[in-house]
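Excluded from the complex is one protein chain; the other protein chains are retained at their positions.
This part shows chain A:
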């Protein structure tokens, strides 16, 4: 439902060398783009810089043509950008239901919020069974489902996912990616998916972007990328 344009984005931590080095990328409306690369390639930093958690040193991030530079994280989120952070970020002191409502609060009120949360319970029946359980009692798979559902409650236009498959059983990963693909197809959600699990990510993405040392080194249709052994060897290590 929205396009993301990244123009010569440079970002990093402290005074060190930049992790993202003048990175440019266009994510068209409704695209599902897999961001691939080895550890330290800058995948997480890219997603954090898009949401403003890591400040950009230079360059711009545009959402539907509007410059987001300088906006704090919460205002970027309120413009339709949602991030599911690595390690899930479930608020463990709150219940499943509270986590979900929290995700939708800025967008919905009252009955609207209830129906948006109910929609997520329909999408993830496992969460409905555990709706009153505290976050810290959830399994890794349940936490990832909750984090994804919580991001979707607010009906974002752009969803950024950081390593959703990390530490999860293959069956759970397949289920999550399946929900993601269906949701994207149904709602026209734009998705940027950072993954180490290359096969899984490319199976749901239209396009694959390979990062190396903070810059885009390959940008191809997902199918082509999956089938190119030279690229896989060079940048993805298998």
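Everything below uses one rule, namely that a contact is a pair of C-beta atoms (placed from the backbone, for glycine too) under 8 Å apart; a residue touches a chain by one contact, two chains touch by 3 or more; residues count from 1.
One rule holds for everything that comes next: contacts and distances are computed from a predicted model.
Visitor: Any idea which of "Two component regulator three Y domain-containing protein", "Branched-chain amino acid transport system permease protein", "ATP synthase subunit a" or "Sulfur carrier protein ThiS adenylyltransferase" UniProt assigns to the chain that's been left out?
Guide: "Branched-chain amino acid transport system permease protein"
Visitor: I'm checking contacts with the chain that's been left out. Which of A:87, A:170, A:188 or A:221 qualifies?
Guide: Candidates A:87, A:170, A:188 or A:221; residue touching the omitted chain: A:87.
Visitor: Considering the complete complex, identify which of A:26, A:74 or A:219 is in touch with the unshown chain.
Guide: Selected residue, touching the omitted chain: A:74.
Visitor: Identify the residues of chain A touching the omitted chain, counting contacts across the whole complex.
Guide: Residues in contact with the chain left out: 51, 53, 72-74, 77-78, 82-83, 85, 87, 89-94, 98, 101-103, 105-107, 109, 134, 136, 150, 154.
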